[in-house]
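To start, the structure under review is shown below, and the notes come after it.
All protein chains but one are shown at their positions in the complex.
Every chain is named by a letter (A and B) in the order it is written, and numbering of its residues begins at 1.
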Amino acid sequence: MFLIHCPYCNEEREQEEFSPAGEAFIARPVEPEGISDEAWADYVFYRTNHKGYHWEQWVHSNGCRKYFMVERSTITHEILKVAAFGADISE
Amino acid sequence: MQKKYSWYSLLKAGLSGQDWDQAIPLVEPKSKYDVIIVGGGGHGLATAYYLAKECGITNIAVLEKGYIGGGNTARNTTIIRSNYLRDEASSLYEHAMKLWEGISEDLNFNVMFSQRGVYNLGHTLQDMRDIERRVNANVLNGIDAQVVTAKEIKEQIPIINTSQNARYPIMGSSYQPRGGVARHDGVAWGFARAAAMLGVDIIQDCEVVGIEVEEGRVKGVKTTRGDIMADRIGCVSAGHSSVLAKMAGLRLPIESHPLQAFVSEAMKPVLHTVVMSNAVHGYISQSDKGDLVIGAGIDGYSSYAQRGASRVIEHSAAAILEMFPIFSRVRMNRQWGGIVDVCPDACPIISPTKVQGLYFNCGWGTGGFKATPGSGHVFAHTIAQDKQHPLAVPFHLDRFTTGALIDEHGAAGVAH
Partner (left out) sequence: MRVEQLTSNQIDRSKPLTFIFNNKKYKGFEGDTLASALIANDALLFARSFKYGRKRGLIAAGVEEPNALVSLEMGGRYTPNLKATEIPLYDGLSAKSATNPNSFDLRAFIKPLHRFMPAGFYYKTFIKQAVWAKVEDSLRALSGFSEAPTEEDVDVYDHVHHHAEILIIGGGVAGMSAALEVLKSSDNERVILVDERSRLGGEIFNEFSSDEQSLKWFEEAVADLCGFAKEQRDRFMMLTRATAFAWHDQNYVEVLETHATGESLSSDGSQVRKTLHKIRAKEVILATGAHERPMLFEANDLTNIMLSQSVRRYLNEFGVVSGKKVVVYGNNDSIYQTAKDLHSSRIACTVIDVRSAEPLNTHAEKLKQSGVKVLQGYAIVKAYGSDKVEGIDIALATHQGTSWEIIGDSESLSCDLLVTSGGFNPVVHLDCHTGAKATFDETSQAFLPEKERANRQTCGAVSGVGAWQDTIIDGKNKAQLTLQSLGVVSETNGADLSENHANYFNVSEFFTPKSIINRPKVFLDLQNDVTTLDVALSIREGYRSIEHIKRYTAMGFGTDQGKTGNINGIAVAATILGKTMAEVGTTTFRPAYTGVDFGALAGRENGGLFDPQRFTTIHDSHVAKGAEFEIVGQWYRPWYYPKAGEDMHQAVHRECLAARTSLGMMDASTLGKIDVQGPDAREFLSRVYTNAWMKLAPGSCRYGLMCNEKGMIIDDGVSTCIRENHFIMTTTTGGAASVYSTLEMWLQTEWSHLDVHLNSVTDHYSTVAVVGPNARNLMKLLCQDVDFDRENFKFMQWREGAVCGVKARIMRISFSGELAYEINVEANYGRYIWDQVATVGEKYSITPYGTESMHVLRAEKGYIIVGQDTDGSMTPADVNMNWIVANNKPFSFIGQRSLSIAALSAENRFQLIGLLTKDAALVLPEGAHIVDRGGKSIGYVTSSYFSPILGRSIAMAQMQGGLSKIGETTIVKIVQEKQGLKEIPCEVSSSVFYDINGERVNGND
């Protein structure tokens, strides 16, 4: 029951307004037909499932409906950063 | 010292004041074992037990970072059933069911396996089609299963609400008479004690912090209590499987999620069976102690925190009241969360890996407890023979690459 700052609404809102949408940075292969079954399976099924801070996707499903990225600890649920897609997340 | 549990030994102990053997002896880790099992939950302890009992390997260590049975085993709503849809899954769970039916005697430890039957409710026409399909599949596979009507459910469970005033009225259900519950802690302890009696070292407060791999072969583990060598390592650590896999340079098709549950204050017996509803996310039974034990749905985000959103608990309470309105003034005593390792096809992984000698048993999602003896049994054989037990074959890690998914999810969603 944490709070998430929606980078589009620019407001901190209750988690229940949002829906989680899995790990971030799992890019769809550009040429799916050109890669091996293993590489395809890695994209579709395999996950890092990191314990600690990781980037993940959320969607403000009961709000602006925008997808964005969140750097959150899977241990404490603490959120370090949020970012719109395409935003610079290095720092 | 009293070793074997029996009426005779209880009488003797009562009269003489004689002590019992340590069920879980305190041992120091040795530097080398034939097999290391990482994870002292029900599955890990069962694996060690069957390795020692049936595979002739007794030089085994079970390494547990906290206390045994302290993870999902301790946080379980303990529903046991084998009426799964796919043949691969139902065969595995039925294997477990058969073991459950003799487990207390086998372990000489009453795990209070209680076959009070399990109802899986249907609330829509599609639910009922799915139930018919699953029950028919079960019966063809020799698994006890029935389709029961709402009227029959009401006769068996008079306190259930089968009226039309529920948002999703109950239309019928599947019923497995042999299904039921067990005493979760007892399962872990029973396996631990039986394994220890066969010579297995159960080492608590011993966290694995590294897995040594040389030239594609596993060599041992680094732990908070020193390095321990073994050329066969079985990882049975549920929500933490990905963490262990990473130590060996592997990734798994798994996400860890909070799964919550809660219990009420204890009341006189009022619910004699187990009632599950996937559609409204409420799973309920009453323990021998008298409390209602209720399972909630999975939280959607990944977490290792053993707690989830209170919204999920609220929704489950509402779901329970839809089915059992008389429980409105009954109070929740305690709520908690576990970490479940969820696989994309809702089926486990019982498999060797690219690293020789390293095996994983994980991905059980919400279905782990009921499989405990079966899971341990087939995993023990898989480790002992370096070859999957026939029942474990469909649960190879390769299936995500080869496309041979088992897809226990069944219908992806109601539609038309």
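Just so we're on the same page, a residue touches a chain if its C-beta (ideal position, glycine included) is under 8 Å from a C-beta of that chain, and two chains touch if they have at least 3 such contacts.
All figures in this text were calculated on a predicted structure; none of them were measured in a lab.
Checked against the full complex, the one of B:235, B:280 or B:358 touching the unshown chain is B:280. Considering the whole complex, the residue from B:81, B:123 or B:240 that touches the absent chain is B:123.
Taking the whole complex into account, chain A touches the unshown chain at residues 1-3, 14, 19, 21, 27-29, 31-33, 35, 37, 40, 43-44, 57, 59, 61, 65-67, 76-78, 85-86. With the whole complex as reference, residues 5-7, 9-11, 13-15, 19-26, 66-68, 70, 74, 87, 101-102, 104-105, 108-115, 123-126, 129-137, 139-141, 146-147, 159, 165-168, 183, 185-186, 189-190, 204, 264-270, 272, 280, 288-290, 305, 307, 309-310, 313-315, 317-322, 325-336, 344, 402-405, 407, 409-416 of chain B touch the missing chain.
The definition used in the following text is that only the chains that are shown with their structure count from here on.
Spacing of chain A relative to chain B, judged by their CA centroids, is 30 angstrom.
Touching chain A in their complex are the following residues of chain B: 240, 242-243, 246, 251-256, 300-305, 309-311, 344, 400-403. The part of chain A that touches chain B in the complex is made up of residues 1, 15-16, 19-20, 22-23, 37-38, 41-42, 44-51, 54, 56, 58, 72, 74-77.
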